[in-house]
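Missing here: one protein chain of the complex. Every other protein chain is in place.
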């Protein structure tokens, strides 16, 4: 007994701390790896090579870019609101990394086995909006402000559909806990009974991390770089890595919620999880290579007129079936 | 759990205090968001994990975003900050804070002497229990709230609708599906 804590508790604290560090490092490294993977895959699908000079298959290009970004001048514009300007990029990293805490990578590898796991995820993704809003506002720049306005509207709207699409999964599993949801998919992956929910979740997730085709907040043709126009150096790097962390997060979530997480024959659980998540990360890149950006009003109309009714219908039908079966 | 509760409580108090005293409205909103997050942690420490996350999703994540949205559009500058400072003279906030202090003393007294205070245990309250309570004993309240929200929705659509604009759009584009309505959401 040390300070009134038993050895058993200390052990569990140490294990959790190690798991946390491994997950943090793993997710950030995976996000960093996504950068060369995306550039190479985009090259493949556009009939070109992408970076192929630095290191084997250009894999060290990201290291070179990082060294460059570290040594760049970390400039804060004199007209910016300094405190908010500095906090903004930290928020996106914080919220995205926090969301990784509840994801069950394997049966035993979950940092925080929360009973309200899904709600925690939604909470974190809704807090992520602040990063973009504050970045745009504190930059004191028209393009940045316009970009953050768009983001605020887009993210708040699509969060609604994201939450509604998850409710069907929650109804089937009877729990908000992500581990229980994975366990409930032993017989059949959720993607089969909940296919509309899967499509809506994927689209809403894409909009939530403002990836192409929903990258209106940073549409470079009209808004220079959107909300991070004024950012440079490591602060820009945080936005950049934050976006890729978002891809990793949404891919992990799709895997967990609709594709049976770690479940799978022969291979160990983590390998299955990784393979499934990696497939969706590549699919995000394929989406970017293939699709065009919608106009802003089209985006909103599509969300409220198409996704919302389908999501509500899905919840109603799933609920009716669950009630009828029990 | 007790330590978490008190730390979060202190953070919430300090952040709320700064929300009131901060001259820059956006900074004040930032403090308000921090305060809401601290309150959410307090809920969690008390065992109401469901309420805690809903607090973050609904209040910090959606309602406050709209607040920030509006404040950002107001084009505030240094002038506003100085005016705000001018308004926040001690003479003005002494009165309200005395009354607030009296309220606080009354509350603390009723909780300690009156015996309303319980231990902070953190017994988890599941979402299931919350749902059962909402649609069991409190179903009437839920229905009333639903009525209110429906009325609000209808009013919002009515106000947000620009009939002249819609007529012009229809005249220009014929009977094609209007995409304009999306913007007014």
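Per-chain residue numbering starts at 1, and chain names A and B are given in the order in which the chains are listed.
Operating definition for what follows: a contact is a pair of C-beta atoms (placed from the backbone, for glycine too) under 8 Å apart; a residue touches a chain by one contact, two chains touch by 3 or more.
Throughout what follows, contacts and distances are computed from a predicted model.
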| item | value |
| --- | --- |
| Protein name (UniProt record) of the chain left out of view, among "NADH-quinone oxidoreductase subunit I", "Sulfate/molybdate ABC transporter ATP-binding protein", "Cytochrome ubiquinol oxidase subunit I" or "Peptide/nickel transport system permease protein" | "NADH-quinone oxidoreductase subunit I" |
| Neighbouring displayed chains - absent chain, whole complex | A |
| Of A:54, A:263 or A:287, the residue in touch with the unshown chain | A:287 |
| Missing-partner contacts on subunit A, residue numbers | 43-49, 52, 286-287, 289-291, 306 |
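In the analysis below, only the chains that are shown with their structure count from here on.
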| item | value |
| --- | --- |
| Residues of subunit B defined as touching subunit A within the complex | 24, 26-27, 30, 33, 49-50, 52-54, 56-57, 60-62, 65-66, 68-69, 72-73, 124, 126-127, 179-183, 185 |
| Subunit B contact footprint on subunit A (complex, rising order) | 81, 83-84, 87, 114-116, 119-120, 122-123, 126-127, 129-130, 133-134, 136-138, 145, 148-149, 152, 156-157, 159, 163, 176, 295-305 |
